[in-house]
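Got a structure for you, written out below as structure tokens; questions coming shortly.
All protein chains of the complex are present and in place, except for one that has been dropped.
First chain written, first letter: the chains are A and B, and each begins at residue 1.
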Amino acid sequence: MLELTLLLLIVLSIAALQTRSLRNAVIYLGVFSLAISFVYLLYHAPDVAIAEAVIGSTIATILYLVALQKYKIFTIYYRLQDSEVEDTHYFSRYKLQLVKSLEKFCTKQELEAQIIYSLEELDDILTKHQYALIIEEHEAFISIYAHHENYMLDKLEFFLDNEPAFIRPYRIVKMEEIEGEVME
Amino acid sequence: MTEHSTLLSKTLGSVFPFILIFGIYMITNGHVTPGGGFQGGAVLAAVFICKYLVIPLKDISLYKVQWVEKLALIFIILLAIGFIATGLNVRFDFFTPYYMILMNILIGLKVACGMTIIFYRFAYYESR
Partner (left out) sequence: MRRKLITVLLIAAGTLTLYHSLQIQPLQTLPLAEYYIDNSYILTGASNVVTSVYLYFRYYDTLFEALMLLFSIIGVIYMSIHEGEDYND
């Protein structure tokens, strides 16, 4: 029984390292904690077994899952100009294409895209709302504003460069660097 | 976990008092049976996590919880140093079992408050 559980520990730890998705790794770690608490019980250490079962298998697992859930929603503000609202072609073709590309990116990263069309000024969005990306459209290119600590930015740039359906030129503005320019 | 699940809330709601009683039992009987302040406090913190999973309601004042936790730490230090380090345990050795129970209760209170603070801090205040 003891040897079987020890072998199970090795299998579970390798599985937790080798899995692709973070959620599966968290579940593997929870099962690993349960198995190791059983090993402690077989070694006649019930105190340590209780502590490991409660902390490693319950509290840490739920904490990780809640944290993953927190990071799942990816809020994108699409700022429309005033002239675009009066336009009868509210969603033109490339706009739909852009939104579709962003949703594809979010699905690839296991995120849930939440796209908000907004008429507010850029400063208002920056100060009042929680955002991950702000998209603004100009004559020739698209601006993508993001917070400079946003950890998805490099992946997004890589994805947009390799996306064949995404042809319009764009520039990415990191918010911390141009603080003065925005607040003018 | 943001949407309301009936199955989860019914199950956890019926298990809730038993977890509470188990945690209190584990703390107060820590000197006789396996368990003790730390493990029992962690079980009590699991009660608050169950509450979050059933209803994500922000009705706990973390400020007061942290205040209780600091007070428990002060009492732990005063009790341990004042009873053992001063040599009182030799003269009043009849008090030693009560000392163990008191220390277990204080440690359980402190650990439960601490785990609750860490969990609620992560669950409610962290975003992006």
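Structure notes:
In this section, a contact is a pair of C-beta atoms (placed from the backbone, for glycine too) under 8 Å apart; a residue touches a chain by one contact, two chains touch by 3 or more.
Just so it is clear, the structure is predicted and the values come from calculations on it, not from any experiment.
For subunit B, the list of residues touching the undisplayed chain reads 30-34, 36, 61-63, 66, 69-70, 73, 76-77, 80-81, 84, 89, 93, 96-97, 99-100, 103-104, 107, 110-111, 114, 117-118, 121-122, 125-128.
Here is the rule we use: only the chains that are shown with their structure count from here on.
A straight line joining the Cα centres of subunit A and subunit B is 33 Å long. Residues 1-2, 26, 34-36, 38-39, 42-43, 45-46, 49, 52-53, 115, 118-119, 122-123, 126-128 of subunit B touch subunit A in their complex. Those residues of subunit A lying in contact with subunit B across their complex are 46-47, 50-51, 54-55, 58-59, 62-63, 65-67, 69-71, 130, 132, 147, 150.
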